[in-house]
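In what follows, a structure is listed as structure tokens, so that the remarks can point back to it.
For this depiction, one protein chain was excluded, whereas all remaining protein chains were kept in their positions.
Which chain is which? They are A, B and C, in the order written, and residues in each are numbered from 1.
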Amino acid sequence: MLQLLTSQIGFYLLLSIFLIGSLGSLFLSKNDKYANIWGNAFAILGSSLGLIFSVSLMLTNRTFSFNFNSLYQHFLDFSFNVDMLAGFFIGVISLIAIFCSFFALGYVKHFYNKYNIGVLGFFYNILIASLILIVTSSNAIWFLIAWEIMSISSYFLVVYDRNDESNVKAGFLYLIMTYVGTAFILFAFLLIYKYTNSFDFSIIKSNINLIPFHIKNIIFIFSIIGFGIKAGIIPLHIWLPAAHPAAPSHVSALMSGVMIKTGIYMFIRLFMDILQPIPVWWGVTIIIIGAVSSLLGVLYALTEHDIKKLLAYHSIENIGIILLGLGSSMIFNFLGMMSLSLLSLMAALFHTLNHAVFKSLLFLSAGSVINEVHTRNMEEYGGVIKYMPQTALFFLIGSMAISALPPFNGFFSEWLTFQSLFQGIIQLSPNFNWIFIVATGSLAFTGGLALACFVKAFGSIFLAKPRSQDVKHAKESSLSMRIGMGFLALFSILLGLFSGYTTILLEKVGKGLSIFNEVFSSVSVSGDQLFQINKGFSSIRSFSIFIFIILVILFSFLVFKYLINKNQKLKIDKTWGCGTDLNSRMEITTTGFAKSIILIFKGILKPSLQSEIKYHDSESRYLPKSMTVTFKVNNVYSKYLYKPIQKIFNLLSIKVKKIQSGNINLYISYIYIILIILLFFIL
Amino acid sequence: MNIFILILQFIFIPLISPFFIGLIKKVKAMLQNRQGASVFQVYKDLWKLLHKDEVVSNDASWIFMIAPFIIFGVTLVVGVSIPLFISNLPVYVSGDILLVVYLLAVGTFFLALSGMDTGSSFGGFGSSREMTISAMAEGGLIFSLLTVSIVYQTTNLFNISNGNIFIHNNFILSIILAFAGFFIVLLAESGRFPYDNPDTHLELTMVHEAMILEYSGKRLALIEWASANKYVIFASIGANIFLPYGISHNTAILSIIFGILFLLLKISAFSFIIGVIESKIAKFRFFRLPDLLLISFIFSVIAIGIIN
Amino acid sequence: MSILFLQFLLEIMFLTIIFLHLLKKNSDVVLAYIVQSILISLVLLNSFIETGDILILWVILCVLVVKVILGPIFFRRLIKKNALAFSVSTYLNSPLTLVLISFVTFMAFSNKLLPITNIIPSYHILLSLSLSMIFLSLFLIVNRKGALSQIIGVLSLENSIIMFIVFAGLEQSPGLQIGIIFDIFVWIIISTVFASMIYNKFGSLNVTEMNRLKD
Partner (left out) sequence: MEIFFIITLLVLISLITILLKKRIVVEVISLFGSSVVLFLSFVIALKISYTGTDYLLFNFFSIDSLGAIIIMIISMIGFGANIYSIPFFRKETEKNIIGFSRVKQYFIFLNLFLASMFLAASSSNPILSWIFIEATTLSTAFLISFYNKPSSVEAAWKYLIINSVGLLLGFFGMLLYFTSISSLHGNGLISWDLLINNVSHLDPIIAKIAFVFILIGFGTKVGFVPMHTWKPDAYSKAPPPLGALLSGALLPIAFFMILKFKIITDMVTGPLFTKNLLIFFGLISIALASLIMLNSKNYKRLLAYSSIENAGIMALGFGFGGIGVLGAILHMIYHSFVKSVMFFSSGNLLLKYNSDKIDNIKGALEVLPVTSISFIIGFLIVTGVPPFGIFLTKVNILSAGIKIYPIITFVALFFMSIVFIAFLKHISNMFFSEKDDDMVKEKNNIWLTITPIIFIVLLIVLSFYIPPFLSNLINNSALIY
């Protein structure tokens, strides 16, 4: 059975299921309900099959690749390579997709009779399928095809809620950015083709040494830009906080959890596999990008009061953390410390997996809150926990995981990342380890700021008094949605609990890459998930920690609740408000919570504060009528980078349009002039 | 024997922590030429609080209700995973520095949430400031501990405290720098001057007290106790990691008792210093604190820099 | 006929194009075109005399019918119907035009184009002259604002090309030439129709009025 599954047939089966799902829901689009059920049912089916596929693949190392020559394009060979890395990413994709689809079953209901559900199901399935194609395709052209299918389908999902002007704008920005990225990628592959005469990854890999050094560097830069746009590294990230909120929540979960990881996948594929050997400055660049992205990402997240934008910025932050791992892996790889390089790669992969889990969990729970309260603005939430207790719990787990609190999964991947950076600091000479010090510092501060940010998020969404009427009508979300969230929450606990086994699996994945084939591991896992880095430099046992924490908290709970004076009375009364009757306007707001941090980092964030006061008596100005204070953070990137570019091209095009002046004599004079030029100068 | 040691380690922190809070109070009182309450007053307060009835805000959710237990429990867990009086605990959970840091962060997280939960404006501002400070403190804390673990080639606190300082004479300067950084963080994390004023209520500058304003009865007791634990935890980390003298390296009764005495001595010294500081300097303006914490971070970075 | 005579004819034709540049009255412009066409037929007659191919007579006949009789009739009707005695002005005033004309002529004589003006070395002058005529007719179309002058310009461009190929000994089989002339005929009809349409729509034959279609 498994043999059959982990083979071409299984692969085709996988894709065909999604295809059936998409087309079926398109055909059923007359009836919203059926279309929704059909589309998501097939998505669930396909992705659970994919999960089995990848797990059995990783456990049994039964990697396979196949290709046959193309229809008429001589270089468009239909070639796929399902190795361990691809298997791992298929696993991540499927894992997230299953629960997003479960969630969608209930979530999509509120689109009924508003938009065409069939189209949603169509593009949703196509998106998942294209993600799987991306990580498996082993030919640049096929890769680009899958890549663009992913971009286009996700674009149509972003503009799905098209009656909102801002969504269309966001989609526009997104598609432009991603197309520019594709152009860069295409050019990078063309450069590779120029020297290796092939678009097939395996062939490229085998005669990579034909590419001269400086060309390799150009390729690196282009692929950084191309894939970095998709991964959302700063400053190429501007589409991300715009597009992810625009999409329906289960889609934004998929996009933020998985889609941006395809950029990471290609980074790994190119830098750790195909373009090997690599110069050191690539790794340094990656680490610097990672440090900047993680720190700035979390800072921008702090400034947000749109919940989905906040989560989107956290995706940027986590991409940064992943890149820290990857970059250190690349540096170690250059220095020939292969086992350490493997360790860092494991850290990156582990964080990829974890971030996929808890970020999609967060997006889903945020989505179910938005679905009830009908706004993304956190200032209008408050006290939701009383109306949606389970969603609140899921969001809490998600926030603890993302801010790397033990015993959830986020902690362990960040721990691993920290360890690899520590190793860099300890073992490398001063001309390298400064970069690791920088990375560690940024990671440390990122952790602290992320914690603050999620206290803010959870507090202002779920705690205290409701700040708007809509909250009071909120109800706990439907069963299928809770299933989706609940399982992801469960996974973020389990992945933490069994982080040892996960690490071993990831090591296998890493060793799947040819450069790590015979590298001895620097991680040893024993017994109760005790895993040690580098001969006991540091060690941690996730399992016993988990048990111990639970026990101790239970213990203290029992002791103090029941042993010490069990007949204590508990009086419910209203919060003390210095004698005034406290209302929800007096609570701390989202902006207020983050303001102190924003002011501390005002050098980077460039906040601007305008206040205007309207007076009853405009001349004497004694009796103010109203006072409005607007506190916002300037988007330096669009101001100093993107707007100027746009201006330049607009100006250029307006200038060029003058050519078409409408005067026929002029037109003929063009012909005359070009004739003269060609006759007298070109010849 | 081992199990006995483990239990001792488990109860040690909560047992001694109120005493040192009392000690600091005593020192401050003396410096203000007051008699001051007895050093054991804090125990009495906790006992009293534990037997009072509670008033809970009607806006509060289950977060508010369970937070104290989590906060307190976390301090217990950390108390077991750091070296106190013996450097090679026979059965230890984990002594990893990152684990300790992030476990304490769990406590901070829930403390801040509970502060926001009741919807009182005090609580909200308290949490905001608390999170700001702890976010800024994170770097300094990790780096100061990292410095030491680089010196001793391990991130396991027990192994570090096991190491012999005398063979590391060439690193003495960096250890001192790191200790300076650590001490600044200690003040921040345990809510002491110049960061926070543990004595006053209803002052706009307060951080910790603002968050727990709505608590009463045993939950208040737990939180107060937990904060005391946190202080002692930091103190003993400082004591055992940066100047690991006298900690017992084996499970012989005598050396353990010796270690305990040494630890108490060192923590008392800490408390005395803190008491002096608290009576000598004023509380800083809030926006000056980040600079201080940054300084601690820089100290540790320099320390790492001069190691190699 | 002797080469000198041919050269003489060609120079007259060259002059007609110069005139086309300078003339203001539409009727004169048409007249100049008629002269051109007659010269063409004379030159063709010469090649008939040389080759003795009867078919060329047909070609000459067509030329005369289309370019000397029918075409001018159309133009005349156009002029009469719309009562436009004077063609609209040029972009450059006459002196500047003359300067440019001389420049263009030099260009045609320049060494760059030697290879094509030297196809038949003995006819070098003639070929260069007709090449310069090609350039000049193009310049006419550029310089003139009147729709009629543009039509004439295109036609004289065609004439000059015919001239060139005749002297370069590149005449096609008469059948093809007749085909070409048929094309020209249709072209004349259509263009005159459009010219009158322009007059109806825009109230003048000034093509610079037509600048609605921009960007």
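The criterion applied here is as follows: a residue touches a chain if its C-beta (ideal position, glycine included) is under 8 Å from a C-beta of that chain, and two chains touch if they have at least 3 such contacts.
Fair warning: this is a prediction, and the values are worked out from it, not measured in the lab.
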Full-assembly contacts of the left-out chain, visible side only, are chains A, C
Decide which residue listed in A:19, A:180, A:335 or A:641 touches the omitted chain of the complex. A:180
Which candidate, C:23, C:60, C:136 or C:154, sits in contact with the chain we can't see? C:154
Using the document's definition of touch, tell me which of A:5, A:191, A:335 or A:515 contacts the absent chain. A:191
Sites on subunit A contacted by the missing partner chain, in the whole complex: 71-76, 141, 144-149, 152, 159, 162-163, 165, 168, 171-172, 175-176, 179-180, 183, 186-187, 190-191, 193-194, 649-650, 652-654, 656-657, 659-660, 664, 667-668, 670-671, 673-675, 678-679, 682-683
Residue numbers in subunit C that touch the chain omitted from display: 51, 53, 55, 113, 115-116, 119, 134, 138, 141, 147, 150, 154, 157-158, 161, 164-165, 168-174, 176, 179-180, 183, 186-187, 190-191, 194, 197-198, 201-202, 207, 210, 212-213, 215
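To be clear about the criterion, only the chains that are shown with their structure count from here on.
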From the C-alpha centre of subunit B to that of subunit C, how far is it in Å? 101
Just the number, please: Cα centre separation of subunit A and subunit B in whole Å. 36
So in the complex, which bits of subunit B are touching subunit A? 50-63, 66, 69-70, 72-74, 76-77, 80, 93-94, 96-99, 102-103, 105-106, 108-109, 112-113, 116-121, 124-125, 127-129, 131-132, 134-139, 142-143, 146, 149-150, 153-156, 159, 213-214, 217-218, 222, 286-287, 290, 297, 301, 304-305, 308
Note which residues of subunit C are touching subunit A in the complex, please. 91, 107, 110, 112-113, 138-139, 141-145, 150, 207-208, 210-215
In the complex, go through subunit A and note every residue touching subunit C. 657, 660-665, 668-669, 671-672, 675-676, 679-680, 683
